[in-house]
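What follows is one structure encoded as structure tokens, with my remarks underneath.
A protein chain is absent from this complex, but the other protein chains hold their places.
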């Protein structure tokens, strides 16, 4: 029998190694797998390259992972937001690397990586500093920039429901990057608000089929980043 | 108010012009928008380029459109199947053009066209006759072939449920090419088994958001190609 | 030209922020698929005339964005500005690659964005001043301007310091090349035409000369 359930966040992240590339789901706090990130902080894995749209907020979750000096490089589209305190300081001190990617290009690179497409052309960023040094090519008289597919050693995501096979459905705009990161992660770890029996999720409504998922942890009552930030919480 | 409903298949296809490129949903009979195809036969539009995985079967639906000499060129992956009689004969007589594309490349080209990606690289077909004359490029020491995004003037597809905004859900493996053709068609026409009030389809389960859909025709009790073929039916 | 602006309290002349949003809203037709940027652009949704149904897209994965929820909303239903929102009946959720396929693939009709600078050739700069110590952040702006059929800008005509934002050429790093169709400022509605900026409409009490003084590019009159 196939059973992808893992007992704890700590066990789920135990194979993540120093220097790994880790995709972390979420757009702001929506979809952020905060318990998995905290387990990664507990584990102390270093020198990570992290792919996320942002850089976290306050001193919890992704921001705390960065603050704990576990992240060598961020690949993201918008590294500063209302409550992002940690990344800007480290970046200005030259202590963390940044690869800035337009959000749609980031999404497409992740999707391409998961779909076995090594490179593609996009109109986004043509004529801007973010296209500098990249191949520009014309199709039908218009300029496009070549971008590379992006994969990761691990993807950490969050979902609303999962079954033991790894079929997933999400909650509203918390879906965001999770389905494509699940595709692009060589090992995809999911924290699920609920693990349901096989057959519960309508086959017509599965968003991430189990083939993209390697491990599932039950986190029934996840923390909310904005509430932790509002309370002034820190991690660890 | 937005209302994409159209009264009849005849009205739905009336803007399709001679020489148009038309994507037609379906894999074999599953998902084939047979009533829309028959309306196109009634209309007599000529010199079409049709994109479909196959070439139809028997003397109804897509096969009948080809038999009626309305199709100048097929872009497909598998132009012959058990009951495909029409295409092979015309092809061997040199009366219809064929662009043969591996199925996954066909799907990705359609998806790319709908997603604004003019070209991408794929490992499929490298080293085979289907890569001849195409650009080969190495990424990470492996060869890939460049393929172009594919769009169409029209897409004709079939779904299980639609609402007036054009949100769609499909039925089982009849989904196949429809969601990506809906993206790649400049004008996407849908025949729906059922048109339901807005709000009926769960926003988490919408497969094709209405933005990709231009017209919806209610075809409550669609014909099944295999039954028509078994009965020896022809069209018109 | 720009010095003149500093002598005037700009907030007393021309359109308010809501009036700018209201003016932009008049140009959004029934059935349009629209993406609204953070700030003044977000206000446009409040002013779309009765009888028009407009579908709002937020690039983090929702078509059918509704207004700010009265009950405070929920942390997993947010917009691109990370503010809590609602979803209208007939909404659809999707992942980021699908969302930007809508954008890049030319499926959205109108995007209304803020701007730091707009050039008379339609170039837009709205993500970075190019200052060496700034934290660069681009989000979805470059994808939106590259993909959406019509790009409109809503912006104050000049910066808080009175510097013109409508220029012959942008001096800040670009977001996109030749992408802007129309600019709604507190002083005027201005089209980017093949001949440059063309004033379509002036705010009440504002004349062409007044707007020209606050613009670092030549303005063409509507009927010129």
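Lettered A, B and C in written order, each chain numbered from 1.
Assume a contact is a pair of C-beta atoms (placed from the backbone, for glycine too) under 8 Å apart; a residue touches a chain by one contact, two chains touch by 3 or more.
Since this is a predicted model, take the numbers as computed values, not measurements.
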The chain left out here touches which displayed chains?
-> A, B
Pick from A:9, A:114 or A:127: which residue touches the chain that isn't shown?
-> A:114
From the listed residues A:82, A:198 or A:230, report the one that touches the chain absent from this view.
-> A:198
Positions on chain B where the hidden chain makes contact | 27-31, 53, 77-82, 87-88, 91-92, 98, 100-108, 110-111, 122-130, 170-180, 207, 224-227
If the missing chain were put back, which residues of chain A would it touch?
-> 1-2, 111, 113-117, 163, 165, 167, 183, 198-199, 201, 203-204, 206, 209-212
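Here is the rule we go by: only the chains that are shown with their structure count from here on.
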Maximum centroid distance from chain A, chain identifier (CA atoms) | B
Contacts with two or more other chains occur in chain A at residues 108, 122-123, 170-172, 207
Residue ranges of chain C touching at least 2 other chains are 87, 93-94, 97, 100, 103-104, 146-147
